[in-house]
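Next up is a structure, given as structure tokens.
For this depiction, one protein chain was excluded, whereas all remaining protein chains were kept in their positions.
First chain written, first letter: the chains are A and B, and each begins at residue 1.
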Amino acid sequence: MATTGALNQDALTPPSRGESFVRRFRADEELAYLVTLTAAAAVFLITALVWYELFAQSSLSRHKFGWGFLFTSTWDPIAGTFGALPFIYGTVVTSALALLIAVPQGLGAAIFLAEMAPPRISNALTFLIELLAAVPSVIYGLLGIFILVPILQKSVVPALKAVLGELPIFQGAFYGVSTFSAGIVLSVMILPFIVSVSREVLLSVPRDQREASLALGASQWQTTWRVVVPNASSGIMGSIFLALARALGETMAVTMVIGNTPQIKASLLAPGYSIAAVIANEFTEATGDLYLSALIELGLVLFGVTFVLNGLARILILTTSRGGAHS
Amino acid sequence: MRTSDWGKDLVNQIMIGITGLCTLLTVGTLIFILGYLVYHGSAALSWSFFTQLPAPVGETGGGMANAIVGSGKVLLLATLIGIPIGFLGGVYLSEYGGKTFSFVVRYMTDLLNGVPSIVIGIVVYALVVHPMGHFSTFAGGVALGVMMIPISVRSTEEFLHAVPQSLREAALALGAPKWKAIVSVVIPAAMRGIISGTMLDLARVAGETAPLLFTALSNQFWSPGWNQPTATLPVMIFTYAIAPYDDWHRQAWAAGFVLLALVLSINIIARLALSRGTYVPKS
Partner (left out) sequence: MKSLFDLRGKVAARNRFMALGVALLGLAGIATAALSLTGAGATFPYPMYSKWFNEYHKMHPDTEINYQSIGSGGGIKQVTEGTVDFGASDGPMNDQQIAEFKQKRGCDVLHFPTVLGADVPVYNLPGVTATLNFTPEALAGIFLGKITKWNDPEIQKPNPSVKLPNNDLVVVHRSDGSGTTYVWVDYLSKVSPAWKQKVGVGTSVNWPVGLGGKGNEGVSGQVKQTEYSIGYVELVYAIQNKFPYGNVRNQSGVFVKADLASVTAAAAASPNMPDDFRVSITNAPGKNSYPIASFTWLLVPSKIRDPAKKQAIVDFLHWMIGPGQKFTEALAYAQLPKQVAGQEEKAVSKIQ
């Protein structure tokens, strides 16, 4: 395991130089140390500042509404009543839908790329899939408005309603912009993260695990499904959390296809709203300090949730990469 | 025995097929996205798109010359803010760091990386736009620069880590002070990775829209200097896409094509340069 480069200076300074020479070098040494330390401290400070600003600017709203903010569903700027529930609901539902679509697909692709495809094809395809992660959100939004939504309106949703129309999640009229559309766009956006991280996690499972299983007569798939994947399961969970954290914070693509309506409906076909989308739409015009404070409190909620998820994700991924080998 | 073999093999084949299908779907989505944008976007490109300012609302014609330049300026500033801090911070973590402080800094870096971009926009509005009294290219650059820092730190640290310890020891054994060893030996050894990481970082923030909404706002004219609001490609795409004017839609496709071409080229070049290396930043 590589240590940091921080070797013991004293042990390795050549002894026979003059005093002033050593002192001169030491001076520059201090400078280099200080410069990099300042940069590291700057990172620390900037992050702390972000947290602080969010807390400070949302204090009006936090004091007025308390924890009830998270459970109230009225968003009424005129009456001065603000509740986060419709946005939390929309954020959760779109992200959950995105995961529902992206996880099986992404995991399937990761398994194929890690276990079944020949290495060169695997690397080439992974390269392409990682490029998907580089596509900006606003372009997904563009494609969402002009391609996905019309396709959903003309073909997919009518078919869905014909088959599954009884279910409450597919009730009601469909106007194109909806929680459903946002969920689908999000699923495409988080796919590359799931594929890429899961693939790496699967690849890091030690070879002997596979070889032992194959030696016992298991097929490729049996080995993968019953040995490799369970070994990598915490890392895969980590990739899911990472993808989820990414989905929760998505702004542009969501606001372009979700319908921007703060309501809580059982049906996925109804328009909805997400935390990031409402901030984007209403921030520059929130007249009144309470209104602004409520929006910033929403930002705080979002940040808090993504923070927890990211932390869990890191822990899970690390426990796998360190070697999930059990004997 | 033979039947269970047969069942096992069948399942095996089916699952290979299914997982292969998943992969195909995923890759296929990328190809579809690229293809559509190339098709629509390149048809919409014209000389005027690159050279003219936007026309008044409702009139056809005009272009996004100011948005292209604006994006360039904001990204330049973001790089000048984000990369030095990120790079030097990464050097600290890799070469100098004490245990506890390094842990805290890494933790905070991860925290910063996880901040949704819209929240960064809010904070920079409160800290830069509001005190300055106007929206500006500068504020946009600060917002994107802050977003560049965490990836730069992580990527620099990882690439420096990957440099073998023996190189450092050799330099020190030859009488170099530590800082010289780092600057002349360790960093150059990691340079290809660091530059690639920087390029990927840049490509990632190039497409960000949300933080710019509250910092750089937009502008239908040229934006001289750093103190004025400025048009940027992603914000123009957003504004034009949600509007009803067909000509604006056409221009949104063109801008989308240009933005995607830019982002993907940087990504491809950087990743190809890295593919002989090991660590590729994920997010």
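Just so it is clear, a contact is a pair of C-beta atoms (placed from the backbone, for glycine too) under 8 Å apart; a residue touches a chain by one contact, two chains touch by 3 or more.
Note that the structure is a prediction, hence the values are computed from the model and not measured.
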As a test of the contact rule: which chains in view would the missing one touch? A, B
Full-complex touch with the removed chain, picking from A:114, A:177, A:195 or A:228, is A:177
Among B:176, B:210, B:233 or B:274, exactly one should touch the missing chain; which is it? B:176
Per the touch rule stated above, chain A touches the missing chain via residues 74-79, 145, 149-150, 173, 175-177, 255, 259-261, 271, 273, 281-282, 284-288
For chain B, enumerate the residues touching the unshown chain of the complex. 56-58, 72-73, 76-77, 80, 129-130, 133-135, 171, 174, 176, 180, 183-185, 188, 217-226, 228-229, 239, 242-245
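Keep in mind that, in the parts below, only the chains that are shown with their structure count from here on.
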Interchain centroid distance [CA atoms averaged], chain A/chain B, Å: 15
Given the complex, residues on chain B that touch chain A span 8-9, 11-12, 15-16, 18-23, 25-27, 29-31, 33, 36-37, 84-89, 91-97, 101-102, 104-105, 108-123, 125-127, 146, 149-150, 153, 160-163, 165, 168-169, 172-173, 175, 177-180, 182-183, 186, 200, 203-204, 206-210, 213-214, 234, 237-238, 241-242, 249, 252-253, 256, 259-260, 263-264, 267-268, 271, 275, 280, 282-283
Parts of chain A lying in touch with chain B, wherever the complex brings them together: 2-7, 9, 12-14, 17, 25-26, 28-29, 31-33, 35-44, 46-51, 53-54, 57, 104-109, 111-113, 116-117, 123, 125, 127-139, 141-143, 145-147, 188, 191-193, 195-197, 218-222, 224-225, 242, 245-246, 248-252, 256, 276, 279-280, 283-284, 295-296, 299, 302-303, 306-307, 309-311, 314
